[in-house]
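In this view, the complex is presented without one of its protein chains, the others remaining in place.
Letters are used for the chains, namely A and B, taken in the order the chains are written, and counting of residues starts over at 1 for each.
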Amino acid sequence: MGYEDYEIVMGLEVHSELKTNTKIFCDCKNEFGGEPNTHCCPICTGMPGTLPVLNGKVVEYAIKAGLATNCKINQFSKQDRKNYFYPDLPKAYQVSQFDLPLCYEGEVEIEVEGEIRKIGITRIHIEEDAGKLNHEIGGTLVDYNRCGIPLIEIVSEPDFRSPVEVGIYMEKLRTILLYADVSDCKMNEGSLRCDVNLSVRKKGEKTLGTRTEMKNINSFSFAVKAAEYEAKRQIKVLESGGTIIQETRRWDEAKGITISMRTKEEAHDYRYFPEPDLMPIITTDEQILKWKASLPVMPDVRKANYIKDYGLGSKEAGILVASRKIADFFEAGASCSKNPKAVANWIISEVYSRLNEDEKEQGPMPIKGEDLGTLVNLIEEGTISGKMAKTVFEKMWQTGKSPATIVDEEGLKQNSDEDALRTIASDVLNNNEKIVADYLGGKEAAIQSLMGQMMKATKGKANPKMVIDLLKELLEAMR
Amino acid sequence: MLYQKSVSVLQHMLQNKEVSSEEVTQSYLDRIDVVDKKVGAYITVATESALATARSVDEKRNKGEVLSPFAGIPIGIKDNMCTEGLRTTCASKMLDNFIPPFDATIINKIKENDMIILGKLNMDEFAMGSSTENSAYHVTKNPWHLDYVPGGSSGGSAAAVAAELAPFTLGSDTGGSIRQPAHYCGVVGMKPTYGRVSRYGLIAFASSLDQIGPLTRDVSDAALALNLICGHDRMDSSSAFIDTPDFTTYLDQDIKGMRIALPREFMGEGIAEDVKASILSAVKVLENMGAVVDEVHMEMTEYALPSYYLISSAEASSNLARFDGIKYGHQAGDYDTLVELYKQSRDEGFGAEVKRRIMLGTYALSSGYYDAYYKKAQQVRTLIKNQFDLLFAEYDLVLTPTGPTTAFKIGAKINNPIEMYLNDICTVPINIAGLPAISLNSGFDRMGLPIGLQLIGKGFDEGTIIKVAHAYEQARVLDKVRPEL
């Protein structure tokens, strides 16, 4: 038997930092970095006697994340203590949620090789982040700046069957959280990270195999690679007659392997119990409806709309909805344009290449979507040529000015004044008797030369279609 | 002598400038200097800061500034409330060198009111105990009989009031830790309703049960003290959004027609004869004033104590996990690994009773035992709360002894945890239900040790307790007023 005889079963626990101004239980600011222990107070460092008070925004953001992933909401929810000793956890317990998480039973659709797969969301709960340990020679230094940063943990069902799905799902989840505007999802700052639970079983078997957990993976590609490696490792162990040990493993990117983190003393018993210092969270139907209404249209819906309403291809639509910023930009342009498909093409060919990865998601756009729509309209109306449009676009990108302004200022407007063009055309025909004769003699290509003369005379601004029509008309009249 | 004056008398004297705060403060410091050698109520006496604050308050008053009625009044604080810049030990070796970088909300109030903190008072380590013998520092003596315990865990707070080492003090009550020492020391001890007083900065023992309250010489001082300490605090999620009445308006009121329940379960087996007799004579006094006292049944009381020990120990095991020798507190000298640092620091820093409770709490929460112990105890809690609701549908107050016996000899129960726990039998149900209750003296036993009477009220109805307690206090006849020291 070999690799292909096995089925991989995976579930994900994704941790995402919420983009609140302050920490979850105190007034310290929620900000990445900073000198060690400078975003701290007695509460987030767990000094004796201090008490937590929940940041209301955390509840709002977590429920919005739940609504965006089609979850049900626990309208009576509470917080619990998860007890364990570790230097990054100053109270020796993490305030989390145990049996009544804010959100449960959701679902996210992912597209794998053209096929739609549904990934179940078991639950989404709120919890506090731990501090950061910096390992130095001879000792470990503890920085509590990250302590108390609000997190949501999004727990999936064991619905993944191949490592590639893990990457697609994380990308999708990231997009959703950015749409819901509840997290920055900055991978390099660790604001989105995941634990991968993985087991394998022979195809056709019903019971799950023993699983291992790979913790704190902060890159999509690492998650995929770790899952691929771990699946192979487990199969190899089983094929050679061994058994899988339930344990926590760490992905070592440099070596490209997973390593056991199990130490002999670790038999986890978190002794969860209701957090007596924090009161229950009760949400009303009204509140939930309000939050739901405040959410933007989600990417899946937008994609379907783009295909249906604008005739875009699935791939093009997919590119546009990958970022809410780009999708909003497209919609602004498409809504005021006579040719939404052309707007999409402009975005994919011109706008996209000018933005780096970060800029695709946040920060202001150099130009307005409406202006791109207008630019496309100017082409459609024949006001400017496609070639000129490129020049106009470049100026728009640099200055942020509207296309009309640029066309005016630069004098780029096409000459479509029929009387004026007719006069110029007559002059051109009079001054080029030989070429005219060639044309009338059957060399129809000679008209291109006349066209060139026209453009020269109008400094390239003549409406090319009108010029051709005029020239033909005048030439035919001379027969 | 100045140190013999009650808070209300001192307030008048200070406001009328008959006396300065410095004189009052000095009078207490001098008394502490002499008498506390015998009693041992204080862990830390803040002589210099107390005098400096007193002088600055006097200066303000002399300039004609408008001051709080509490300005210039000294107070003693149980050593589990964080005082910025002033050592806060919880009577534990673990926090021997801990100087909080912030003030508890209650300490903020005291400072905003220009009060004088005389010092930090002895207690059972981390408020776990009923005798103040579990202090890492010294055993506080009962001022009425120095061979006897003052009760606990706020034994220092009660002894200081009884021995006139402070006009009044603050204690904390998780299962009777204010009321039981008040009973043993013959003073007034009040546990307000859970949520009345901010817990922010009170070093937690059991978060769902802890409540700060005053220990005073009489009921009218208790009313004053409640005015000072109650009120909503944004720093404490369990702080109730409820107005604080002026509790002194409940003083000197007629109690005719008040309905008081006397549950048989607290007057039966295990309750000392002297205690029973004293409670029954108190009932007579109340009846003579027109109150209606009925004997009633109260079910579930036998389950209150085990439930209390499970809930409080479980919460304590988690609350005390932060003492790991890294951020503050005792750190072991000898360790190689992180786990050794934790284990050794905690083993050295905590005393025997604290370790027992941490062990019990950890056990009750651990995998496989949660449902049988912790969850079950929380279910019992619901039933006990329901029992009180039933009683309060018909009665204004519930009356019981504060404890089954009067003070016991130092060392008599220290080696028998269960026997020690039984001292809390009358007080824990009140914490479990989050209710307010007072203990005040109703007489003395044949040894001359004080006996306490407990009045339990409806949630947030401290006023009625004050009303009946004050009426009783005015009517009762005591053969002794203060201990001889």
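Following the convention adopted for this analysis, contacts are C-beta pairs under 8 Å (C-beta built on N, C-alpha and C of every residue); 3 or more make two chains touch, one makes a residue touch a chain.
As a working rule, contacts and distances are computed from a predicted model.
Participant: UniProt names the one chain left off this complex as which of "Aspartyl/glutamyl-tRNA(Asn/Gln) amidotransferase subunit C", "PAP2 superfamily protein", "Acetyl-coenzyme A carboxylase carboxyl transferase subunit alpha" or "ABC antibiotics transporter"?
Facilitator: "Aspartyl/glutamyl-tRNA(Asn/Gln) amidotransferase subunit C"
Participant: Which shown chains does the hidden chain touch?
Facilitator: Result for the missing chain's touching partners among shown chains: A, B.
Participant: Looking at A:22, A:122 or A:191, which makes contact with the chain not pictured?
Facilitator: A:22
Participant: Considering the whole complex, which of A:17, A:129 or A:143 touches the chain not shown?
Facilitator: Per the contact definition at the top, the residue touching the missing chain is A:143.
Participant: Pick from B:8, B:122, B:140 or B:317: which residue touches the chain that isn't shown?
Facilitator: Only one listed residue reaches the unshown chain, and that is B:317.
Participant: Sort through B:157, B:344 or B:387 and give me the one touching the missing partner chain.
Facilitator: Looking across B:157, B:344 or B:387, the contact with the absent chain belongs to B:344.
Participant: Spell out the interface residues on chain A facing the chain that's missing from view.
Facilitator: Residues 20-22, 25, 27-29, 35-42, 45, 53-57, 59, 78, 85, 87, 133-136, 138-144, 250, 261, 263, 265, 269, 271, 274, 276, 278-282 of chain A touch the chain that is not shown.
Participant: For review purposes, identify every residue of chain B that touches the missing chain, sorted by number.
Facilitator: Against the missing chain, chain B presents residues 97-99, 101-102, 193-195, 208, 234, 237-238, 240-241, 302-303, 306-307, 309-310, 317, 321, 324-329, 331, 335-344, 346-347, 350, 352, 355-356, 358-360, 362-364, 366, 372-373, 375-383, 385, 417-418, 421, 432-434, 459.
The working rule: only the chains that are shown with their structure count from here on.
Participant: Provide the C-alpha centroid distance between chain A and chain B, rounded to the nearest whole angstrom.
Facilitator: 57
Participant: Quick one: which bits of chain B touch chain A in the complex? Just the residue numbers, please.
Facilitator: 80-82, 88, 90, 95, 98, 100-102, 104, 199-204, 206-208, 234-238, 314-315, 317-318, 321-324, 326-328, 338-339, 342, 362, 365-367, 370, 374
Participant: Under the stated contact criterion, what part of chain A meets chain B in this complex?
Facilitator: 42, 45-54, 81, 83, 85, 87, 90-93, 140, 142, 265, 269, 271-273, 276-279
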